[in-house]
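Shown here: the complex without one of its protein chains, the others still in place.
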Amino acid sequence: MEELIPIIKKALEQVDVVLGWAQSPAAGVAVPAFFHTPAEADAAVFDSTCAHNLAVYLPRLADKKVGIVAKGCDARSIAQLIAEGAVKRSGVFVIGASCPGMIDVKKAWRCFGFGKQVCDAAGKVAMEGKTVAREEILLWKCRGCRDPEPVICDVTVGEASSEAPAPPAEPAGIRKRFAAMTVAERRQFWQDQFSRCIRCYACREACPLCVCRDVCTIQAHEPGWAGAAVDSPQSWMAQLIRVNHLAGRCTGCEECERACPVGIPLMLLLEEQNDVVEELFGYRAGGEAKPPFLTFDIKNDTWDEER
Amino acid sequence: MSTVPRKGIKATKPLVPEPATIIDVIVETPSIRSFRLVFDDPGIMKEFSFAPGQIGLMGIPGVGESTFAISSPPSRRDYIQFSVMKTGFVTSAIHELKAGDAVALRAPLGCGFPVDNWKGKNILIAGGGIGMAPLRSLLLYILDHRHQFGDISVFYGARTPADLCFVGDRAHWEEREDIAFIATIDSGQPGWDGRTGVLPRVMEAGRPPAENTVAVICGPPVMIGYALAALARLGFAEGQIFTTLERKMKCGIGLCGRCNVGSKYVCTDGPVFSLADLGNEI
Partner (left out) sequence: MRFIPEENITALLLRLSENATVWAPQVVRDTVNTVLFAPWREGAEIETGLYSALPVKGLVLPATERLFSFRYHRAGEREKIEIEVDELRERAAVFAARACDAKALVTLDALFLDGSGRSYNDQHYRARRGALTVITLACTSCDSACFCSSFEDGAAATAGSDLIFYPVSGGFLAEAVSATGRELAALDLFQESNLEKPPLAETAKVELARLGQRLLDKFDDIDFWRRTAEGCLSCGYCSYACPACHCFNIFDEMESDRAGGRYRCWDACMFYAYTLESSGHNPRPEAAHRYRNRLAHKFSYFPLNRGEFLCTGCGRCIRGCPAGRDVRDVIKALGAG
């Protein structure tokens, strides 16, 4: 995607920094990069390994004017941050990139070895030798992607893909399997999953909508909702707090699950909740509509139906 | 670093506190209370010894523990005193405690003031707010060994008269002829006929001679900053200035990581440092 570099350079005339990706020589994949000068922008790339949602950096850079290269899903996070008032529309310059679908490079590495070139020049996934279905390492969200074209942007780059997104399905079919479980089985399932959690909070830090971060209630001494112990019930409770705080806010970008070093299927919780929110409020986060929870009037205990 | 021999807690189980009981609570100021306590095991109480400036981790099992300077002098054999300012979770719980209540204590930890190296020297002590706690221990130690030291001058500052601790001690220190004691409050208040002015300025105005003098300062970071500048103007060299540093602490034994200032750990290398020890790491 050569057009990207001049677009970033142009954007740098009006912003302080552009968030994008550059190739990491060691990792053989794209990693987040901060372009401050046109010369730095020469390193910009965009391919199937640009899975990171760079919107996560926007609230941290709220005092700057920031350009950001955004995929369709990233743009939904930006729209949500703007709708919630965490980011000012005038403070961001969105370079919308049409997205070919992203692979989870950590999963790819676990299949092929870290640093194996997982992308060819054309930006298509190429993994000779071993046989791993692309679907298996494609991000869950990319299968049945809702809007590959950015909902919010100031300039676009790349041709909209003529191919329809891969049909929704999921690795290991966890969601389907989960739906068929009894309550007791579900409890056991999550207990097993969270027995691995190490409370590193990578899920929270990688989530663009987890804006409290340093003052997150999960780690607060008081009221002490979740204990600090790294054991299954406490870690599960901690995660449920995070999930609940994302009700009506999670845009389904899958960053928490991608960040989790021990492979806990966090999206199973969040997607379930996103569906419930849609059912109850007819709302899916990431559009320009006002989030339902922001229209709640605590004094009158009512919803603003006008929303 | 301090050359006082380290007098540590039982080295075999450094994270496990000893049960102790509060025998007295003194309300010093609206936000500071002093707690006197004794170990439940009389054997430990009898053996207990420390150097002024050393610290203890006092806690309430089930709530947590926090770091405090020992504010009683080593010569006090019948109790150990901590003066606690109410600031957060654990200190608020400690403020609820009464005589007879149970606590758990890990002490003494850290390095105290190198008093053995100060024999024959003049001592200048400057304490601000709760920073006076370790200095009370030091001053009482010096008064216990008065003949070993030269001139002693003490400056103690707080925001208002109500924020000055150690009422009983102060009256005594003011009366003594063999030390110069000055208490000061930040700005004039009705009913206060003592000195006013922020501590570093009052200290500098006293023009203490730098020669053969050791200056010991404890207090909030802002006060320390100004006091250091004042001491520099008075001609004090880095090796003559001692202070105690404060960093968040958890283990107190050099393992949990967080209290480092550069390569030094406040809990084991400090909390007492000479400015020369710290170099540019402060």
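In this document, chain identifiers A and B correspond to the written order of the chains, with residue numbering beginning at 1 in each.
Following the convention adopted for this analysis, contacts are C-beta pairs under 8 Å (C-beta built on N, C-alpha and C of every residue); 3 or more make two chains touch, one makes a residue touch a chain.
This one's a predicted model, so the numbers in the text were calculated from it and none came from an experiment.
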| item | value |
| --- | --- |
| Hidden-chain contact residue, picked from the options B:104, B:125, B:202 or B:241 | B:104 |
| Per the touch definition above, residue among A:44, A:94 or A:259 touching the missing chain | A:259 |
| Listed residues A:28, A:148, A:248 or A:291, member touching the removed chain | A:28 |
| Touching residue (missing chain; options A:46, A:93 or A:201) | A:201 |
| Interface with the unshown chain - residue positions in chain B | 6, 8, 11-19, 21, 40, 59, 61-65, 87-89, 91, 100-104, 221, 246-248, 250-251, 253-258, 260, 262-263, 265, 268-269 |
| Footprint left on chain A by the chain that the document does not show | 24, 26-34, 52, 56-57, 104, 106-107, 109-111, 113-115, 136-137, 171-172, 174, 193, 196, 198-202, 204-206, 213-214, 219, 227-231, 255, 258-259, 261-263, 265 |
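Following the convention adopted for this analysis, only the chains that are shown with their structure count from here on.
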| item | value |
| --- | --- |
| Whole-Å gap separating chain A and chain B, where each centre is the average of the chain's CA atoms | 50 |
